[in-house]
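Complex shown without one protein chain; remaining protein chains in place.
Naming follows writing order (A, B and C), and every chain is counted from residue 1.
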Amino acid sequence: MHRIPVGVLGASGYAGRELCGLIARHPGLQLAFAAANERAGDCLNVAGRTVRLEALADVALSRAALVFSALPHGVSSSWVARARAAGAKVVDLSADLRPGTGTDLSIPYGLTELNRDRVRQADVVANPGCYPTAILMGLLPLAKHDLLAPGGTIAVSAASGTTGAGSSARPDLLFSEVAEDFRAYGVGNGHRHLPEMRSVLAELGADNDIVFTPHLLPVARGILATMIVPLTHQIDDPLELWRAAFADEPFLETSVEPPTLRDVTRRNVVRVSATVARDMRQPTLIVLSAIDNLMKGAAGQALQNANLMLGLDETAGLPV
Amino acid sequence: MHRIPVGVLGASGYAGRELCGLIARHPGLQLAFAAANERAGDCLNVAGRTVRLEALADVALSRAALVFSALPHGVSSSWVARARAAGAKVVDLSADLRPGTGTDLSIPYGLTELNRDRVRQADVVANPGCYPTAILMGLLPLAKHDLLAPGGTIAVSAASGTTGAGSSARPDLLFSEVAEDFRAYGVGNGHRHLPEMRSVLAELGADNDIVFTPHLLPVARGILATMIVPLTHQIDDPLELWRAAFADEPFLETSVEPPTLRDVTRRNVVRVSATVARDMRQPTLIVLSAIDNLMKGAAGQALQNANLMLGLDETAGLPV
Amino acid sequence: MHRIPVGVLGASGYAGRELCGLIARHPGLQLAFAAANERAGDCLNVAGRTVRLEALADVALSRAALVFSALPHGVSSSWVARARAAGAKVVDLSADLRPGTGTDLSIPYGLTELNRDRVRQADVVANPGCYPTAILMGLLPLAKHDLLAPGGTIAVSAASGTTGAGSSARPDLLFSEVAEDFRAYGVGNGHRHLPEMRSVLAELGADNDIVFTPHLLPVARGILATMIVPLTHQIDDPLELWRAAFADEPFLETSVEPPTLRDVTRRNVVRVSATVARDMRQPTLIVLSAIDNLMKGAAGQALQNANLMLGLDETAGLPV
Partner (left out) sequence: MHRIPVGVLGASGYAGRELCGLIARHPGLQLAFAAANERAGDCLNVAGRTVRLEALADVALSRAALVFSALPHGVSSSWVARARAAGAKVVDLSADLRPGTGTDLSIPYGLTELNRDRVRQADVVANPGCYPTAILMGLLPLAKHDLLAPGGTIAVSAASGTTGAGSSARPDLLFSEVAEDFRAYGVGNGHRHLPEMRSVLAELGADNDIVFTPHLLPVARGILATMIVPLTHQIDDPLELWRAAFADEPFLETSVEPPTLRDVTRRNVVRVSATVARDMRQPTLIVLSAIDNLMKGAAGQALQNANLMLGLDETAGLPV
């Protein structure tokens, strides 16, 4: 059976390694190269096989029909251009080409379920950030049905595992510092994912302010977003909205119980619950949304987009 | 030096054990008895010494000048009455006598910094819950200065370590289930601490709805509350409010950086930060408040109250 | 494509649930039933699908061509007999039929790589314990080459994740107790896996005493065994012995670096290193062996055996 060659740039980080593992187990793809700057020459253990990291500068990009760039923000976009020049399609996991950054609007935002048809036709896709994936998939049905109270504040408190902070050796990410701890960061709407979320919500017609407070969890993987959402009016069975919106989606799940990290880790899914807040004057929903930050929040969704761009089954090689 | 005899009911649980440890290290107290129903006869290792758990029914309550009841909700109040009948003062760590439960309003609510004078005179004190301690101490300066936007929703997302859920062997609290996980519970304003918080806030004149979403963290100790608070108007240096309110308080701290669990664990303190949310039409603060659920959230605050009730230095035996 | 129906008894425990997940993803099997006593009626989330636990007493065993029993020790053997009577082959994950227990010697011990041919022919297989799998695969090449110093003591210190202790709600397995802790148990050669190890080593001609000290790790999955092994004589390149022994084995790996839990979790492998102890009068090796206790230590190896018993590819459905 023919396997399509794909390459990974930035393969030494957590998202890049996750991609290499997914590609190694994919029935229709093969890994043409795994490249990195920082650990070039090192070997990764990928699904029981050894993969050698090439230096970024040495990669023959044309060996791949599609290139995933998991390079750092700011560095990635120039490699996207090189890969395109070499004839490869590209899924860019960095923030460089995402909405809200002032870049080329013709590049589809790869929140697959929102833009499936545009992704299928695209040569380049801007893969969403992990927080925006969890949060936007939790809010989409409300936005589409004009249920968000206009002008109301959506309070989003979210928590991420440490792989979301990258693999650089930062003192604040040492085990000795993170274990037994829990802390907020980017407090006061300072997180770089906000413009991306705001831009997509605005496109959907939502007129809401967001307060977004991310936290660092003492776990390696997973994101849980807890969203307090003011509504135009009371809804009796709120989860029904998501059930309808997610009905034919292979990677979107609803849950009566609050979704937990364990429900979603190592799976390419978003899992959502929605509960009416009792004893409130302002009709209010609590929407909970959980993903694996490395899967649906990064490598898994990137592969989902690549499957569409390459004409493969959208679910191929993706764990549910 | 004379040491005042005090007793602990419910000494087999986490709060009870923490109390025994604090009493053992206290310069002016001695442990008259440590009683429990579930593990009577077992021995605790308390600060290097062995303490034997008596059966609850066998305890001579009159041996203690003051009794701490860390018995379960519903069970505690009758033991409070017995201890009073035996002549002892009582600090009740259960929810039985707290505001919002419809009980005797003459019993002071032991959020020490709010009710210090009443606590000093009291024979019985209702010790606050862990979540209310963190949340109310974070909101008090705003309530006192009438800065809470009337009718506005305060969105509280809080996370607690597992000792807050008690020491009963519940399958969902096994290490295999909690590690690598993060989950919400009591979603939709279903947590039993809400009436306590609402009642105290109402007393302070606040006219706000609260959405309270607690979460379970994979850590043993600590609570962090993240509060999104609508204001009557924009404030330039919000933390200044807490600095002024906390100025002479030995156990209340402000922090420019977001407080973390590590800042507060094993210490009898509340640590608060306050940050203006940017890019908002509604003036909004993010208030973060961190405590150790077993210290300022339970045993530490109970001892702080007992110190006052016994005429001792309020800070005696309390780690900062 | 035809899928062979298989059933799981004891599906509510960790090994049973792992089996259900592996079967759901297996290209040649389908789950005929998942039965349990304790949580009958509950639903499991298995690879994105919902599986309902049947009551043990209600199961039609004949619906399965092969039955996995992950029932507790002592309970399992009678269900093995019933499944056999119903015409099904059986892999028994309990200790009931393992060597060293005085049971039927005609039942092969399912340490697959040791007894592959007997397993292939068998109707019933006794699946090994998790500790014996890690330890025996680490010692086998030494035993086969008569390199173990006769009469010498093999000191085995091993550590397991909490899923190895089962899913019953025991107070000592609560997150609050296990986190930040590390403890030995069964100290003094009191662990029930010892007869199994001794029996297999004796069969291989080894004349050694073992001191086996298991420990409980604050992780959910994985076993690492650290073995101090006295040799008949010094060996220059000890790892070469395992390289040769493991050469054609899909699930046995050697490593120059010490194997870690992260190398093996969620994979059906044993990973071994061997290092000469310096500055010793008695020639001595340090052998390290790592497995995932739920995969190669339980469900994975059970499926490996089932693949052979059903005439399927030995590696089908098994993650490497």
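We take it that a residue touches a chain if its C-beta (ideal position, glycine included) is under 8 Å from a C-beta of that chain, and two chains touch if they have at least 3 such contacts.
Remember, predicted model here, so these are calculated numbers, not experimental data.
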(request) Using the definition of touch stated at the top, determine which of A:Gly41, A:Gly102 or A:Pro171 touches the missing chain. (result) A:Pro171
(request) Among C:Gln30, C:Ser78, C:Ser168 or C:Asn189, single out the residue that touches the unshown chain. (result) C:Asn189
(message) If the hidden chain were put back, which residues of subunit B would touch it?
(response) 45, 47-48, 179-180, 253, 263, 266-267, 269, 319-320
(message) I need the residue numbers on subunit A that touch the omitted chain, in ascending order.
(response) 14, 161-163, 167-171, 173-180, 218-220
(request) State which residues belonging to subunit C touch the missing partner chain. (result) 151, 153, 155, 157, 159, 177, 179-185, 187-190, 209, 211, 213, 215, 217-222, 224, 226, 228, 230, 258, 260-262, 265, 273, 275-282, 284, 286, 288
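Simple rule for what comes next: only the chains that are shown with their structure count from here on.
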(request) Quick one: compare the interface residues of subunit B with those of subunit C and tell me same or different, with half as the dividing line. (result) same
(request) Quick one: report the Å distance separating subunit A from subunit B, using the average Cα coordinate of each chain. (result) 38
(request) Compute the distance, rounded to whole Å, between the mean C-alpha positions of subunit A and subunit C. (result) 36
(message) I'd like to verify one number: the distance from the centre of subunit B to the centre of subunit C, where each centre is the average of its C-alpha atoms, in whole angstrom.
(response) 46
(request) Check each residue of subunit A and list the ones that touch at least two other chains. (result) 179-180
